[in-house]
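In this view, the complex is presented without one of its protein chains, the others remaining in place.
Let's turn to chain A:
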Amino acid sequence: MNGHDGTNFEKILVCCGTCCLANNSMDIDSGLKERIQQAGLPLEVEPMVKATGCSGLCENGPIVRFLPDDLCYYKVKPGDVDEVFEKTVLNKQEIDRLMHREPEQRNRVRTREENSFYKKQFRIALRNTGEIDPFSIQDYMERGGYSAAKKALKMTPEEILTEIEGSGLRGRGGAGFPTGRKWRQCAGIGRYPKYTICNGDEGDPGAFMDRCILEGDPHSIIEGMLIGSLAIGANSGYLYIRNEYGLAVRTMEEAICQAREKGFLGKNIFGSGYEFHLQIVKGGGAFVCGESTALMASIEGNTGEPRAKYIRSVERGLWGQPTLLNNVETWANIPEIINRGGSWFSSIGTEKSKGTKVFSLVGKVKNNGLVEVPMGITLRELIFEIGGGIIGGRRFKAVQTGGPSGGCIPQELLDMKVDFDSLEAADSMMGSGGMIVMDERTCMVDTARYYINFLSEESCGKCVPCREGLRRMLEVLDGITEGKGSEEDLELLIWLGSMMKEAALCGLGKSAPNPVLSTIKYFRQEYLSHIRDQRCPAGICKKLTTFRILEEKCTGCGLCKKNCGVGAISGKPRLSHVIDEELCTRCGNCIDVCRFQAVEIG
């Protein structure tokens, strides 16, 4: 197949986000650069190869994209470089096997636009990630970068505040507090110095939207913080980035240097006389350090533990001074709001949740990755259209939203709109935008147990409801998964959980009961199966599970036998197989591999 016109590609974007780097995308980038140089193409046809930040569809990385045609290759290996160069770069031939195939469809699609993963997306916070070289301030500026800061310098703080309030933006770090209101509260306090902080702790396992922005579009955060600092009157700011995010720290460091050289940071910004300095602080890594008061304690050099905060940090935050703390994604939205106006932003989304939100869609969906969609999209659209549905033809069971202390939302609520208030009404939360999709082979009791275990390790342990409450919840859940539960246990869990929700000291303890309360609410029957029938319907809790091969369905293909690690399955080819219950360790491999649904949970 030949290209549709004779001109050359202008740009080749090679994704060099953390995931793609791990799959050697740097070699693809340098390999392509080398080939093009060696070939000595005349300058006007030489495509520019760029290493970009994460493009969102990590699972299918490394991703190589050709502009302006938008031809997109996935899962490219360094070994493919020669072929890509010769066929695609030189001769504009497409390589079929590297193109995307839509789930359920035969044809491969050429462009990123046609990929259903990207179709419904609307990128504001992620407007530049995957499009620019994060180490180049030039790239950022070519796409309108720093024009909002210039504009803001000519605005009064009041005008900035009005714009942000008008946008209806709510914090993307978890609680969804109205950003404009927070800014105004902080601006209204007449004590100086004031500080701005960017929360880049991102402690939710599986979430990586903040990392993606930090690594892929660092200047949008700097610009956002510059605007926020103008609005409240702060001259210094901190970027709190978790220690594990090595690449993010490097990109941010480089971006700060470049911004300083250009005069966008420092003493006399754009010659306006305004002064703003930015500094990176590496986080200790505990989940609770993402909580605002713990984070500030950590910047001050103290143990990262939350404190009681009846006095808000906009009044007394870092070192007791007025402090404006926002999440990475919140900051990244700011320049666009200033450029396009608050009313533009508020025209997107639902009545009380404006704009877009980045979700990390992971778990049992076909397309795993980062997606940015308008608020108010339904769970069904997210999971089945963008996510491409459930892997392996299994049934959807639940989606856990909001990180480890979010709730699990069942099938019945799939048509629910995704926004701050609907999620909360469903006993879950927006959190930082984690979405873990679970299929029928997920035990909800075990899931609740898993999160409570995580939280009991990550809680700082300071206050009684959270520390002791989680410990006992875990004991009770352990008991239920081992067949030692009673029906009163459910009431006990609800009793403890509702106390924790109100009496715990910080947001961790206050949200920690969500996984338990939501699963009891929506999957009570499954709890009762564990308790009354001593049976785990999903076949996960080992003590309450037996596997059986159904004679009438078994074709004797022997796949289960091959996959059983302990040799518990016997049977002759083409004859029905049997499982030796004594030997079986309940690993579930057999049920997962059998193509004839012949393995049954007893």
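Just so we're on the same page, contacts are C-beta pairs under 8 Å (C-beta built on N, C-alpha and C of every residue); 3 or more make two chains touch, one makes a residue touch a chain; residues count from 1.
The definition used in the following text is that contacts and distances are computed from a predicted model.
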Choices "Aspartate carbamoyltransferase", "Pyruvate dehydrogenase complex E1 component subunit beta", "Putative DNA modification/repair radical SAM protein" or "NADH-quinone oxidoreductase subunit E/F" - which one is the UniProt name of the chain not shown: "NADH-quinone oxidoreductase subunit E/F"
Per the touch definition above, residue among A:L153, A:M499, A:V578 or A:V593 touching the missing chain: A:M499
Contact with the hidden chain (one of A:S459, A:T481, A:S529 or A:N589): A:S459
Candidates A:E46, A:E253, A:E424 or A:E482 - the one touching the absent chain: A:E424
Touching the absent chain when the full complex is considered, from A:E440, A:E468 or A:E482: A:E468
Those residues of chain A which, in the complete complex, touch the missing chain: 170, 178, 181, 286, 288, 307-308, 310-311, 352, 421, 424-425, 455-465, 467-472, 474-475, 479, 495-496, 499, 502-505
